[in-house]
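A single protein chain has been omitted; all remaining protein chains appear in their positions.
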Amino acid sequence: MKKILNYVSPERIPSLFDLLVGYDSGADIVIPYGNIAPADMKDMVYGCVFTRKPDDLKNSAIFIGGHDVIKSEELLDSALNVFKPLPEFFRVSVAIDPDGAYTTASACIARVKKAIDTRIKGMNAAILAGTGPVGQKAAILLAKEGCNVKITSRNLEHAKLVCNSIKEKDNIEIAPIEVKDEKSLEDAVSDSEIVISTGPEGVCLLPITVWSKFRKIKVMADVNAVPPYGIEGIDVQTTKEVKGKVLIGALSVGSLKMKCHHELVKKLFEEKGVIFDLDKVYGIACKLA
Amino acid sequence: MKKILNYVSPERIPSLFDLLVGYDSGADIVIPYGNIAPADMKDMVYGCVFTRKPDDLKNSAIFIGGHDVIKSEELLDSALNVFKPLPEFFRVSVAIDPDGAYTTASACIARVKKAIDTRIKGMNAAILAGTGPVGQKAAILLAKEGCNVKITSRNLEHAKLVCNSIKEKDNIEIAPIEVKDEKSLEDAVSDSEIVISTGPEGVCLLPITVWSKFRKIKVMADVNAVPPYGIEGIDVQTTKEVKGKVLIGALSVGSLKMKCHHELVKKLFEEKGVIFDLDKVYGIACKLA
Partner (left out) sequence: MKKILNYVSPERIPSLFDLLVGYDSGADIVIPYGNIAPADMKDMVYGCVFTRKPDDLKNSAIFIGGHDVIKSEELLDSALNVFKPLPEFFRVSVAIDPDGAYTTASACIARVKKAIDTRIKGMNAAILAGTGPVGQKAAILLAKEGCNVKITSRNLEHAKLVCNSIKEKDNIEIAPIEVKDEKSLEDAVSDSEIVISTGPEGVCLLPITVWSKFRKIKVMADVNAVPPYGIEGIDVQTTKEVKGKVLIGALSVGSLKMKCHHELVKKLFEEKGVIFDLDKVYGIACKLA
């Protein structure tokens, strides 16, 4: 029986990246659907659970991709609502990884945690330019590990909005911080053991002259793979120690992200009815790190 | 050489259900096309018949799905027109099963026929709430078996429209009947050996207090799988006898429908140039019943 991955995206073009990883991770067939709205998920779920015998349903799975995290999470919520009233044997496994944010954030924090090597709980963490999908998920994961997390942005209002929505959705406290000059940047990172940069490609957010001042910083990670990097002085390829700090580059995060993405798809076909949410994806990343 | 099923639908989202059944029935590859109009069928047919050698064309096939029976049948008509002027060796097999109506109606009537076990010809049959796709196809099949068939509806005008269109398209007489209260319901079923309910999910059309009054009723079938069922007292899972009548539940019809759907796709790749219309699908269902 073929392992069939039903790939759904809220956007017009289903991600070729995700489709190829699907094929390379053990799916025999990946069926791509674009322009999927929450109301369409009923047909997607019914199409999965009513076509094969309950015992065979671990060979069918759903992967929710796309670029817009909010829309993708609405698709997941809709799917879960469709499953709810069905008898328990009508289940397939579901993964979600819009824009790679779940796997990237998980890989990033798994690398950070491994680099720290002692108790991460109670540490301070600053997510620079952390209002995007990866930054938000990284903040949530660190907070769940017991860190005190702040998200920085050039725009305080935007940071507040993001932190409020995390509070509302996940009941997690993240502090919104405005960074508009070197002074506010120093304030943001000076008391943090963990600094993570999740800004756009090609923008340096943290010069070496700033971060080298603060002895408290233990680990810094950057997800920007295009120079200039988000944290100056970082080596994009490897994890190494510079001036007493562990620096984790974008390709170091990226290679773990890819492994995590592959493993995620593989696991979809190992057991039916598992929902691979952020916690589960992070669990995979930590094991692989 | 890969067995390739070209799946076309008039709607935006090609049915995942149908695609999965395609893969599970022996197609190596199912290529889904949504938003297909009759004018697009030329490219679909040419794409099939001009890519492989005539002797290899039994490995290519077309399956017309969708929710809207009329639009799907227009696609079939268009395909047949494209085939017509082509030399006879330029043929692939074509199946049509919009919304599962062909396979569901075929499975339902095949079950009914088997339950009756004597001559079905000349019997009276009432299709309750029979104006939808499954009801119409069930009515046509029973009429072709020689039954006197009526379709009931709460709306007489709607029933008349449906019966007229069947008359026009298939040259088959079906009687339109209005059912608006218990009296008209009793009139509709009292003289029928066969009663079939094809109404919407969760609506009871025929209470046990009504049908148990009429000794003439021999077999009743219901395609509604969500309680309350269309015919009260029916067991959704199995065919059984209650008060001297054979009752055929929705899952009993549904399991045969699935077998019929699988067999239909399998047969597409056994011989080239076969058009699996309602008669052929019913033939498959009767063999499997």
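Labels for the chains are A and B, by order of writing; each one numbers its residues from 1.
Just so it is clear, a residue touches a chain if its C-beta (ideal position, glycine included) is under 8 Å from a C-beta of that chain, and two chains touch if they have at least 3 such contacts.
Computed from a prediction, not measured in an experiment: that's the story for all the values here.
Checked against the full complex, the candidates B:2, B:84, B:119 or B:183 give a single residue touching the omitted chain, namely B:2. Screening B:9, B:25, B:60 or B:104 for touch with the missing chain picks out B:60. Only one of the listed residues, B:44, B:64 or B:221, touches the absent chain: B:44. One chain is missing from the display, and on subunit A it is touched by residues 12-13, 15-17, 19-21, 23-24, 32.
One chain of the complex is left out; on subunit B, the residues touching it are 1-2, 4, 6, 29, 31, 33, 35-36, 40, 43-44, 46-48, 50-52, 60.
Assume only the chains that are shown with their structure count from here on.
Averaged Cα coordinates give subunit A a centre that lies 46 Å from the centre of subunit B.
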